[in-house]
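See structure below.
Every protein chain but one is kept in place in this view of the complex.
Each chain carries a letter (A, B and C) given by its place in the written order, and its residues are counted from 1.
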Amino acid sequence: MDFDHSERAQHLMANLQRFMQDKVIPAESVYYEQLVHSNDWREWKVPPVMEELKAEAKKAGLWNLFLPDENYGAGLDNRDYAPLAEIMGRSFIAPEVFNCAAPDTGNAEVLYQYGSEGQKKQWLEPLLDGEIRSGFAMTEPAVASSDATNMEATCEVDGDEVVINGQKWWTSGAGDPRCKFLIFMGVTDPEADRHHRHSMVLVPMDAPGLKIIRMLPVFGHLDEPHGHAEIVFDNVRVPASNFIAGPGKGFEVAQGRLGPGRIHHCMRAIGAAEYALERLCQRALGRGAFGKPLANLGGNRDVIANCRMAIDQARLLTLKAAWALDKHGTFGAITDVSAIKVIAPNVLQMVVDAAVQIHGGEGVADPQLSRLMGMARVLRLADGPDEVHRGLVARLELGKYKPAR
Amino acid sequence: MDFDHSERAQHLMANLQRFMQDKVIPAESVYYEQLVHSNDWREWKVPPVMEELKAEAKKAGLWNLFLPDENYGAGLDNRDYAPLAEIMGRSFIAPEVFNCAAPDTGNAEVLYQYGSEGQKKQWLEPLLDGEIRSGFAMTEPAVASSDATNMEATCEVDGDEVVINGQKWWTSGAGDPRCKFLIFMGVTDPEADRHHRHSMVLVPMDAPGLKIIRMLPVFGHLDEPHGHAEIVFDNVRVPASNFIAGPGKGFEVAQGRLGPGRIHHCMRAIGAAEYALERLCQRALGRGAFGKPLANLGGNRDVIANCRMAIDQARLLTLKAAWALDKHGTFGAITDVSAIKVIAPNVLQMVVDAAVQIHGGEGVADPQLSRLMGMARVLRLADGPDEVHRGLVARLELGKYKPAR
Amino acid sequence: MDFDHSERAQHLMANLQRFMQDKVIPAESVYYEQLVHSNDWREWKVPPVMEELKAEAKKAGLWNLFLPDENYGAGLDNRDYAPLAEIMGRSFIAPEVFNCAAPDTGNAEVLYQYGSEGQKKQWLEPLLDGEIRSGFAMTEPAVASSDATNMEATCEVDGDEVVINGQKWWTSGAGDPRCKFLIFMGVTDPEADRHHRHSMVLVPMDAPGLKIIRMLPVFGHLDEPHGHAEIVFDNVRVPASNFIAGPGKGFEVAQGRLGPGRIHHCMRAIGAAEYALERLCQRALGRGAFGKPLANLGGNRDVIANCRMAIDQARLLTLKAAWALDKHGTFGAITDVSAIKVIAPNVLQMVVDAAVQIHGGEGVADPQLSRLMGMARVLRLADGPDEVHRGLVARLELGKYKPAR
Partner (left out) sequence: MDFDHSERAQHLMANLQRFMQDKVIPAESVYYEQLVHSNDWREWKVPPVMEELKAEAKKAGLWNLFLPDENYGAGLDNRDYAPLAEIMGRSFIAPEVFNCAAPDTGNAEVLYQYGSEGQKKQWLEPLLDGEIRSGFAMTEPAVASSDATNMEATCEVDGDEVVINGQKWWTSGAGDPRCKFLIFMGVTDPEADRHHRHSMVLVPMDAPGLKIIRMLPVFGHLDEPHGHAEIVFDNVRVPASNFIAGPGKGFEVAQGRLGPGRIHHCMRAIGAAEYALERLCQRALGRGAFGKPLANLGGNRDVIANCRMAIDQARLLTLKAAWALDKHGTFGAITDVSAIKVIAPNVLQMVVDAAVQIHGGEGVADPQLSRLMGMARVLRLADGPDEVHRGLVARLELGKYKPAR
């Protein structure tokens, strides 16, 4: 048992932290100033500073750190990438700087693992070069996505084409002007058995019949320049070669996508929680009332201790999940991955809420804390709500005793 | 002991509910469509539908229900107005419709109780007619407002004038084009004893030297057309007759303003929580996954029961606080008022969070639930953070045993 | 709306408080010294001081306060008795002193409401005189009693006799040497519809075939001299006239018994919580560390405030439930009664746990706090666990929207 990160991870952590401190954090205010706010997503633009930062990150060797392949990416396994994701989690703009932002990371992993040579050439390479971005179209407005078998959109084979119909939403990133393709998941063969009905298909953003209806607000914000799109697919036709791993392989591909993505999200949430706790402590020491620093008033120290204890525990379980994924694969990490998917967002929500509270009126006006409030809340729903993951943890626990439902 | 509302309250509740159902709720979408969104508050306009609704409410006798005077208002005591405030709490636009919106209500109470005849004529009457609106300038950016003795802004007597200097923020409503005056609270005599240093002064919005610096965002929203202003007072001069109740009476006046205002806020929060629970239940019954309505999945029924129990308890304690205020005055209700100030916003936050959660992705995009998330969060800070009120409840509890600090 | 107790209730409260202070509290140590501890329940004896206190209480007119009939009892309705139950809740021995202890109170209500003249003569009168005590045999070891339809014990008609068979446990009070009869609930006609299968039957403790197997420990304590018995009924025969309200009326009778009993339990729990909070505050002020009273350390004031707020809310909802029961009957109070059945025991557990914590090592050794820990824990299970009552509250809430399951 050893809780130290590998030498390579430690080396990258140091570099990344330095780059964050020297380049990313100072650029945050520039980024937000350059950002074009508009209710019309067609007017969105990527702040120029982002492309500058990306170029520097690439030069510094801090690029595609998430991809476990040495040729395509940094060749790190999950346990080594996890602490890097935590560091990136301290800034909303950081993941993109290092080409480690969702949903590109998940899409890249899918293409890397299951894509054909042609698909890699056409989509994976520009994605890994940071030239284009991508989206993932799975969730549907009409049905509870927590139950994947509810999915109603279709991608049916018609000769050497796939015909795509249906409505999706929460396709994050689809509003980005650089977004060039989506990975669409839908039903190909409703008669097949439960785990072979669905497929994943590559769909170019400019495919005829693909229409963005609107960008969904997150607590009233559109998250430009990325956006969360609601999209109608009306007889969209793409070549059958756009199936990823072939028709009917949707669940198999989805399975492999989930573990690492959840670890990334959770580690970033933990990094964000560390940031929020830092803000909390600074405020507790720097502001006074009734003749004392806030840190010495009421239960504020209990709040701080509870935050520290919650974060440290969440981090360890996430790291263990990463290690289990590396060592035992998806099914060996299944309880831990669902557990952290519940824990990390809830810890973040608790810490941010506490940070807002100690800031008083300034807390609800603070832009970073405001973004974190939204992020934390969304993470408790995205990629399976708390309820589904708690249910899975319980099912596996009960399964130790007898084959419970 | 009797838990039934008075006949008059019951009668007004029925009328109000009908008016809400027939007029206010259907007008909500109109209101939000008519609303001008702009980052420049000078461009804000009041949606015309609001003035139409106000005219109808006035005609229906549902006007100034908060004011306990029969001539100026409806002549209801706190316990009778409380259930009406709850009903208004179901809609963000409702309080204004009935001329019962903060901070006008508190300002009107102050003027009604402590204002001179001239002040009443000039400011109270148009306020109660719904012709103008007002603001309250107490909180300051530089110091923790939870400790009122921290206040640094000044309103000094200079001959027959008052000279006002300092910086305030969270002056809600100051961005409304109809806002014509503020009640400003500041230090008049720093040498006086702790409770006679401060004064309240009426300041017209167009007084030279009064400058709005910016509107503060609440989780990124400006809450147009009202806004939460940060204001600089730079040698603002008003006649000494603008003191409310005279110089040095700031604390005395503030004292009387607090109890009813907190009850209004809490009852509205409870009404909002009922709305959120209604949404939660409708979703729980109307949406399914894994072959069952959400209501039958996991711990959702526990969530619903916990919400119901929390709301019902919060309501009763708020009603008791209202009754105690009527019967025993501010000091007879002091524990209860601080208790509900902690409880009601926290209950609201819990219920809204649960309502968002059961709505999944739709929850974070829903405009009403989004507004409620912000409202709940702000209420835990506005008018004294949880911590200050918990501290007061504890101090009074310990005080039963011996004169603890 | 009026939160003051009636004059009669206030008068009795004052008398009761005085009697508690002057007689009951000073007698507690005597009682526990006189108590015979033995693992063999046949050796248990009632401490003589109890009969002396009962005689004094009877003389003082503080007797059978729970019974809403003026001839048999004090003639108080639920809302007037509730604050008296709270006062009694401050001492474990108090309810018996005033002949207001469970399960006698519930049994007396049943006999008063549904008993024949003969049954009243034979069992109710000596019970109300404090000469005998009684038990209630409903819960069964083999099945989850939260679902009453699980019940397996039988009371079948055989000519003019009832033949009773089965096993019961948690028949509290059956170890008391004065316990002379049980009310037994069992299945009479398994073919009848769901609510007419069960009957209640009076069974003398000395009926042949009734055998106490053991006294159940509560966290290792036998609660002498009352005890919680596990009892086998082996062909016990009693006259058919021992049916209460006739065969098949078990559910109807049970229904009426539940509301008031739950209010008594909850109000006593609230009284116990007040006692625990008093202990907590006294310790917080009387003990120091690090140069300060404990009250000024860490989050202790938050703990105190949270206790106060929880108790006050729980009390109000319990009082409202009592009032609703008086005014609208069992079904008009059903949500409130289930809600308080969850809330009050949980509040008590929280407050006692906090009181133990602030006492440090002394807390776990303190006999009163130890008894309260057990009482709180048991109350969350007795008479329906939290889960069942939360479930009922949720079902009723959802039922407002459509006829949910």
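Observations on the model:
Criterion: a contact is a pair of C-beta atoms (placed from the backbone, for glycine too) under 8 Å apart; a residue touches a chain by one contact, two chains touch by 3 or more.
Since this is a predicted model, take the numbers as computed values, not measurements.
Within the whole complex, the absent chain has one touching residue among A:Gln34, A:Gln167, A:Asn296 or A:Thr330, and that is A:Asn296.
When the full complex is taken into account, the listed residue touching the unshown chain is A:Asp2, out of A:Asp2, A:Glu70 or A:Asp160. When the full complex is taken into account, the listed residue touching the unshown chain is A:Asn306, out of A:Asn165, A:Ser241, A:Asn306 or A:Thr330. Contact with the chain not shown here comes from a single listed residue; of C:Pro26, C:Gly118, C:Pro367 or C:Gly399, that residue is C:Pro367. Taking the whole complex into account, subunit A touches the unshown chain at residues 1-6, 9, 79, 277, 281-282, 284-285, 293, 295-296, 301-302, 304-306, 308-309, 312-314, 316-317, 319-320, 323-324, 335-336, 339, 342-343, 389-391, 393-395, 397-398, 400-402, 404-405. If you put the missing chain back, the residues of subunit B touching it would be 298-299, 301-302.
Of the residues in subunit C, those that touch the hidden partner chain are 37, 39, 139, 141, 143-147, 150, 169-170, 216-221, 287-290, 294, 297-300, 353, 356-357, 360-365, 367, 370-371, 373-374, 377-378, 380-382, 385-387, 390-391.
Rule of thumb we're sticking to: only the chains that are shown with their structure count from here on.
For subunit C, the chain whose average C-alpha position is most distant is A. Between subunit A and subunit B, two chains of identical sequence, the interface residue sets overlap for the most part, with shared numbers making up over half of the total. Our note on geometry: subunit A versus subunit C, Cα centroid distance of 53 Å, whole angstroms. Along subunit A, residues 298-299 each make contact with two or more other chains.
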